[in-house]
Every structure is written in C-alpha cells, then in structure tokens.
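My questions all concern the structure below.
Only one protein chain is missing from this complex, and each of the others stays in its spot.
In this document, chain identifiers A, B and C correspond to the written order of the chains, with residue numbering beginning at 1 in each.
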Amino acid sequence: MIEKRTEISERRRTMFKVKERVFSVLVFTVVICLCAVSLSLGQEKVVKIGAIYPLTGNLASTAMSSKRGLELAADIVNNYYDLDIPFARTKGIPGLNGAQVKIIIGDSRGDPKVGMGEAERLIKSEGCVGLVGAYQSSVTKTASQVAERYGVPFLNSDSSSYALTARGFKWYFRLCPSNETWAQNLVSFIKQVEKEKKATIKTLVILHEDTEWGASSADMQKKYFTQAGYKVLDVIAYPAGATDVNSEVLRVMKAKPDILVMNNYITDGILYTRTFKTLNYNPQHFLTWCGCSEPGYIPAVGKDGNYFFSYSEFAPELAQKRAVVKQIMELYKKKYGENINENTVRAIPAVLLMVDAINRAKSTDPAKMHKALMETDIPADQLISPWAGIKFDPKTHQNIYARYVIVQILNQAYKCVWPPELASAKYVWPWPEWNKR
Amino acid sequence: MEQLGKLLIQMIISGVMMGFVFSLIAMGLTIIWGVMNIINFAHGEFLMIGMFFSFFFFKYVSIDPLFSLPMVAVLLFIIGFITYHLLIKKVLQGPVLAQLVVTFGLSIFLVNLAVFLWSADYRMIENPIASGKISLAGIAVSIPELVASIGSMIIGAAVYWFIKRTKTGMAIQAISMDKDAAAIMGINTDRLNAVSFAVGVMCVGVAGALLSNFYYVFPEVGSFFGVIAFATVALGGFGSIEGAMIAGVIVGLAEIVGGFLLAPAYKYAIVFAIYLAVVLIKPTGLKGW
Amino acid sequence: MMLEVRDITVDYDGVVALEGVSFSVERGEVVSIIGPNGAGKSTILRTISGLLRAKSGSISFKGKEIHNLPPYRVVEHGIAHTMEGRRLFGLLSIEKNLLLGAYTQKNKSSIHNKLEEIYALFPILKERRKQLAQTLSGGEQQMLAVGRSLMAQPDLLMLDEPSLGLSPVLVKKIFETVKDINQKGMTLLLVEQNVREALELCNRAYVLQTGRIVTQGSGKELLSSDLIRKAYLGI
Partner (left out) sequence: MNIKTRHIWLILLALFAIVLPLILDSPFARHVLIVILLYSILGEAWSILGGYAGLLSFGQAAFFGIGAYTSTFLLINWGVSPWIGMIVGGFLAVLAAICLAYPCSKLQGHYFAIATLAFAEGLRIIFLNWNAVGGARGLDPPILPTSLWYLEFHESKLPYYYLLVLFLAVVMLAMWKLNSSRLGYYLRALRESNNAAESLGVNTKNCKVIATCISAFITAIAGTFYAQYVLYIDPASVMQLKLSIEIVLVTMFGGVGTMFGPLIGASFLTSISEIFRVVLGGAGRGMDLMIYGLLIMLISTLKPDGVWGLVTERLGRRPGKEKAKTSGE
C-alpha cells in the first residue's frame, strides 16, 4: 500500500516536472515570437504617424475608407502633386529636410483594450511621433490616454463623443465636430426651417442605438432641443443591429412627434427605412445621423432613401468652390476605383495637420509639436472638409471651426442644404408621404 | 384605444412572421444538437453563408432569391456534409469541450473568411421579386417578411415531415434519443450524423436566403441571429423540433410586443428573461426531455 | 459453430475490462454468461455488437470475422442485441420502436409479417402500439425491447439482463418467453445476474469474473458445482 502511494506521488511529481518543463518551453516560444515581432519593426529614417482603426469586425469597411484617406494624404505629402493643398507640391516635409511620412496602421478590432495596446506599440515600439484615429469613441478614449501618458499628440478626426474633449487632455486634439456640435447644428437648421417653410415644429422623438455614440448623441440632442424650446416626447434606445425594428417604429408612431431625430448606423438605417415604409409612417420629417449617409445606404434602399435629412462631413458641393476638392476626388477615384466618401475625407486632414505641425515646429519633438498645434490656424480654403477652418480651443482642444453640413437625399444623391453658404439644392419639407410618391 | 388595438394586431402579425424565421433557424440548431449533442456555435455563420449565396445568385447570375432558394439549400447541405466530415466527426468522440472549441473556431474562421473573400461591406438585394407591402384595414404586412415567414413555415414543415415520417427521419430521432441503441438497430450513425448536420445547416441557410429579401448581408450578420437561436432552442428544449417551432414564435412575439410595451432597448432582455423563467419551472425547456 | 469469440481483450481508457475471453455459441443453443456486477458481461455483448472495439483477439460469426465492423454492419450479419436497461426510444410509439428494429430489412411484406408475429407473441404491444414507449411498464418495456430485436430477424439474439428490475412474476414470464423464442429456433446468448433461472434455461454457461472466464459447463453441471452454489446461489 505504502509502495503504491509513493509510486503515485512519484508519478505525480514526474508529471509536475514535465508540466513545468512544457510550460517554460511554451512561454519561451511566446517570448521569442514577441521579440521577433518587435525586432522586425526596425527604425527607418522617416517620420512615422500611427493610425488606429477597427480593421476587423463590423466597421472594417469604414475603417478601410479611412485607411485609404491616410495613405492618400501620406502620398500627397511624400510625392509631388500639382494640387492646391499644402505639402502637395513638395516632396516630404520641407521643415524637416524633406523627411518622408509613413503611416503605421494598427488594428483595434473595436476593442478599447486592444486599442490601448496598439497605442503603446505604435508609440514605443514603432516610434510614431503622433497618433491619429481611432473611430470608435471608446477606443479613442483608451488610445488617447496612452498618448497623453507618453506626451505624444493624438489627432482625432472621427470620434464625435462630447466626452472626449471634456477630459481636458493636453495631447488630445479633435479636428472634427462633436455630437454636441451636431445637436447645435440640428437646432439651427430646424429654426431656419420654421422661418423659411412657415412650419410649426413643436415636438420630437429621439431614437438612438444603445452604443456609446448613440447614447451620448441623444443626450446632446435632448439638451439642445429642450433649451431651444422644443418638447422631447420620448428618447428611445434600441439594440444596435436588431433583427427587427417594428416595436421601435410603432412606439414612435404612438408618440406622434413632429420630427423624428435618429441616431443609428447604416444596418439599422436600412431596416428603419423599410419599416417606415411598410408601416406608412410619415412625420413632418426625419433627421438622421450616420444611418443614411454611409456609402452603402442609397444602393441598398434605392428610391426609398429619398428625402431623408442626414449629416455629412463631406460636401461634394465644395468641389465647385474649391478646385482642390475636385482634384482630390478625382485622384482618389483613379487610385482606388471608387468614389471618395466622408470617412476618407475625415482622415486626410488629420495626417496633413500632423505634418503641418511638424513642419512648423521643424522638429518631431513633442513639446514643439504641441506648441505648433496650439498655434494652428488653418483657413477653410486649405481644407477639403466643409469645416470653417482649424483652430483649437485652448482648453478643450476642440477645433472651434468644426461643423457638420446637413444633406438631403434627392434623386438618390446627397445634396447639401445647410449651412446656407454651402447649400446647393432647395430642401423638401415636409416629408412627402410614402404612398403619395 | 382603437389605435392601440390596431397597433397590437400589427405587432402580433409582425411578431409571428419574424417568429417563423426564428423557428426555422432554431430547428436547424436543435436537430444538430439533438443528434450529435453538440452546440454549434457556427450556426449563425451558416445563416450568413446562405445570405451571401442568395445575394451572389442575385448579383452575378440575376436569379431572384426566391428562385435560387433550392440551389442555396443544396449548396448549404453540401457544405454541412463536408463540415461534418472534416471537423465535427473528428471531435464527436472527444471531450465535450473540444466540440465547443471547434465550432467557436469555425465561427471565427467563417466570419473572417467572408471578410477576406467578400469584404466587410453591407449589401442588400435591390428590388427582389418579393417586395412591397400589403395593407388591409390599416394593418400593413411587408411582402418580403411575409414570404420569409411562409417560406420558413413550408421548409419547417418539410423538415418536420422528414424527421417524423420518413425512415431516415425516424432513424435520426432514434439516434438523438439513444445513440448506441440506434447503432445496434443497424443504423449507420456516422452517415446519419452527417445527414442531420447537413439538414441543420440547410435549414439555417434557407432561413438566411429568405432573410436576404429584406435584411442586409454582411459577414457578422450571423452572430446576432446565432445568440437568439441558442436562446430559442434552449427555450423550446434541446433536441425538440416542436419546441424549436413554438419557441421561435414566442421569441418573435416577445421581441416585438414586449419591446413595444416595455421599451425597445430591453426587447432581447425580455427574450432571455422568458428563457430563464421557463427553465426555472421546467428545467428542460418547453418540449425537451 | 455460429459465434466464436477468441481471446479478446478490451480496455476502457487503460482499465482492462476483458482479458483473453474465449467462448462459442452453436446454432440453436442458449448460452448464458453469468458473473457478478462489473465482471465485464455487458462488455462482451457490446464488443460483439461492435459498440466497443477489442484491443486484441477475434470474433467470427457464421464463419466471417466481425470484430472490425461498425455496429450497423454487425446487425446486417444477423446479430441482434437487447441492451441492458432496455434502451427503448422513449418518445417514439411502440410500433415505431418495432419498425426501427427492422431498420436493416428491405422487404416491406416480410417486415409486416414479422410485426404481426411479434404482436402475436406480445399481444399487449399490439393493444398499445400507438402509445409512446416511455409510457409502458417495466415488463412491457422488456417485451418491447425483445420484440424490437427480433424484428431484425436475427440468427443470434443477445439479451443483456432481461430480468433486471422486474418483479418475480415478470421475471418468470420473461424467461418463459426466452425459452419460447429459443424453441422456435432462435440462438440465444444470455447475460444474467439471475443465476438460477439462467442456468436452468441454458444449454451451456460461462462464468465470468473480473474480466476472465473462470469456469464453464452445461447449465446443469454448473448448478450443481460448489463454486456456483456458494458464490451465486447462496447455498
């Protein structure tokens, strides 16, 4: 009996030894792999800009558009292009002896934790002098924290959560407007409609997807519409990517608002459009954010997409006023075989501004770049976005000239209807009823 | 009051229609579970493949989803058959956990294979034959949804008939009740496992093809339907075809009516709550054993 | 020689269940395998029917090697196996259970005849043929299990503990049925813990202990052997 027991424990011990050995071998392999990865990314004599985007998952297509924008911008800086835009007619960054720009892409998978790791990698392992990205506000939050910690500028041109600039970070700069701006823009637009169309608009319902973006946007809309004297009848959250939106639409119908303000993504946007049509829901009008302006929306719904109001950060109308916009649109089409979209347009200024800051600072020293960024004052005519320029608020680092344009889908094309100076079409108000089209 | 009554009828109709589609998805899953005792985590991905096939038939060969349905069904059947032989068979004798891992792996693989081959774009079939709506006394029914629910009902009934009335179906039932006893009846369990897996995959693929008439197609579309399908199958009772059918309708109704009455944000929470409530009273779901 | 098992060794996950077991069954015989719980009796039957694979040794049936065949092929050779605990398809009707027994049979009229034959043997089954198998009582379930095996029209019927969990009256009845089936020409391999009845019924018997055959002989010889009397009959 005793013998047997020793035998067992002996075996157990051998097992244990084997386990240990195996374990160390495994961890060692992991270590080697990790080292190999960090070594393979050796130093080159170029200025590296890190970009974090959700390249896997639901948003991969969107992120690909952004990625192309970054590459296009880098290409414009690095090579000679006859474009009326800074850094196009020079090769490289003039203020830094013509140094080349290289974009290093990191995939966040839409996960804040991964985005954080990517920021670490891009800054410390890759030696990026600044970061751009990261699309989702949640990832931008964690990634910009890393940039803040290492004292590296983070230029954000595609996250709209108002909470981002409220943090008062030193190294975080937002070029694009926030969802607070959008709410303000919407209110001004509605005021204008009331005046121009003699419409009586009193009540609204806000519909939003249950994501950080949806919820915080709804907060802002509720705040600004209430401030402006409108009555918010209901704020309805719904699960993003729902299989069916009947209950949401029926609830809206029950509340009977004058206008419906929607915050949704393209997938739900398509579903909503169809459900509105099926249930023949006709308020005075629909104001949407994102859902109707993603590139896939119009092809998916066809004529049913007509008359929806949507936001945009890109107004093709600008092409008539600024030659460079048209040139870039053509350049992009030639290079990638598709039309430029707002995700691309948003990504370009982030890279150009980073380059501009380095150029003015004549260095990639973070402190000097920071100073340059704070002094930024780019006029509207140097931009391809409809913003009124780029200048950062000294405290929040929000671009005070950032704004959205409001578009309406007319004849299955986006037409800019607000702000008035960019408007290219007369908008249709009220909403033409589904069965009278 | 009349308004509310109308809304309720509207919701019940929409709920039941959606429910039939859920039923078909759940039926596929429950057959696979019943026969092989494995949860197929890649179930939603087969839905995605069905949708993509349907979309490609429309886009490149100009065959309407309604007419490509039989081809999609056959293709999915073949894919299911191959998947069984390449993967599922290999882990069937192994630990339960290996079976779960392998279907997780398959799910990750299929989603990203779709991204790799077809990109993560959202696609939609434009103007399929099944489009438009029928309105009657203020109640509106969308035709693609109606077609999907009728189609699901027909396919569901066919599969039900196959399982309950044919010799092969009876053998499949026998395997799901007692694998060894079925084997000594002379049933080739391996072959019928493959058939059941293929039928299960076919069911969900057909549901995908029907959904593609009104739902957008993208690589991750399956994950959402997949989770709902697990809850539906478990609610109906694992392995029970009748259970899956009933539970599908309950889920469809709960989602729409519950979502309306409580708050749309909670509509899937209601589905999960119903599941928990049911299994607390009857631990094997509505119709499980 | 109808069934010949030669020197088979079976293990479960490294634990030896059968070690060098050999025995044979002649056409028309009733052969019993008796032994205590866990001796490996069921394992023998499961190995013959292909549910388990022998590590070494061979099994031949009607002159053909069957030890490498999957269960469904074994059935086709003419071996039916009534497993311990009856293992009915509880949620199917009695008739469907019986029809599944004839799964390998192709001839519809012969299946029908066989079905009538089984109903004649167990009239209660005919009466309740639309009911679910799980609604039957223990004795009826055993009848159904035996009937289901007979549906395959086997040459050899293997019964695993047919009397388990039944009342003495039913046990007697089951053994009568078994005898009856045998008299109609069926060869039987019987595994039983009900040693006395099994030995009285069978032509020959093997005694299995911890995976080995310890003794064998005709039923009568064993009934009178000291070993059996002490160990199993408590005399």
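Quick notes on this one:
Basically, a contact is a pair of C-beta atoms (placed from the backbone, for glycine too) under 8 Å apart; a residue touches a chain by one contact, two chains touch by 3 or more.
Everything quoted here is computed from the prediction, not taken from an experiment.
Looking at the complete complex, one finds that the omitted chain is in touch with A, B.
Summary of contacts with the chain left out: across A:78, A:156, A:216 or A:399, the touching residue is A:216. Checked against the full complex, the candidates B:20, B:214 or B:230 give a single residue touching the omitted chain, namely B:230.
Within the complete assembly, B:265 is the residue of B:16, B:82, B:139 or B:265 that touches the hidden chain.
Checked against the full complex, the candidates A:47, A:64 or A:155 give a single residue touching the omitted chain, namely A:64. Residue in contact with the omitted chain (choice from A:107, A:244 or A:313): A:107.
Across the interface with the omitted chain, chain A contributes residues 10, 13-20, 22-27, 30-31, 33-35, 37-38, 53, 55-56, 60, 63-64, 67, 105-107, 109, 111-114, 116-117, 120-121, 123-125, 138, 141-142, 145, 149, 161, 163, 167, 210-212, 214-216, 219, 237, 239. One chain is missing from the display, and on chain B it is touched by residues 33, 37, 39, 41, 87, 90-102, 104-116, 119-120, 179-180, 219, 227, 230-231, 233-234, 238, 263, 265-266, 268-269, 272-273, 275-276, 279-280, 283-285, 288.
The rule is short, and it goes like this: only the chains that are shown with their structure count from here on.
The touch graph of these protein chains is an open line.
Averaging C-alpha coordinates per chain and comparing to chain A, the farthest chain turns out to be C. Put simply, the chain nearest the middle, going by average C-alpha positions, is B. Chain C has its Cα centroid 42 Å from the Cα centroid of chain B. The mean-CA centres of chain A and chain C are about 72 angstrom from one another, to the nearest whole unit. Distance from the chain A centre to the chain B centre is 34 Å, each centre being the mean of its Cα atoms. By the touch criterion stated above, chain B contacts chain A in their complex at residues 3-4, 7, 10-11, 14-15, 18, 112, 115, 119-124, 126-127, 133, 135, 140-142, 145, 214-216, 218, 220, 224-225, 228, 252, 255-260, 263-265, 267-268.
By the touch criterion given at the top, residues 46, 49-51, 70-72, 74-76, 80-81, 83, 87-92, 96, 99-101, 103-104, 148, 152 of chain C touch chain B in their complex.
On the chain B side of its complex with chain C, the touching residues are 167, 170-171, 173-174, 177-178, 180-190, 289.
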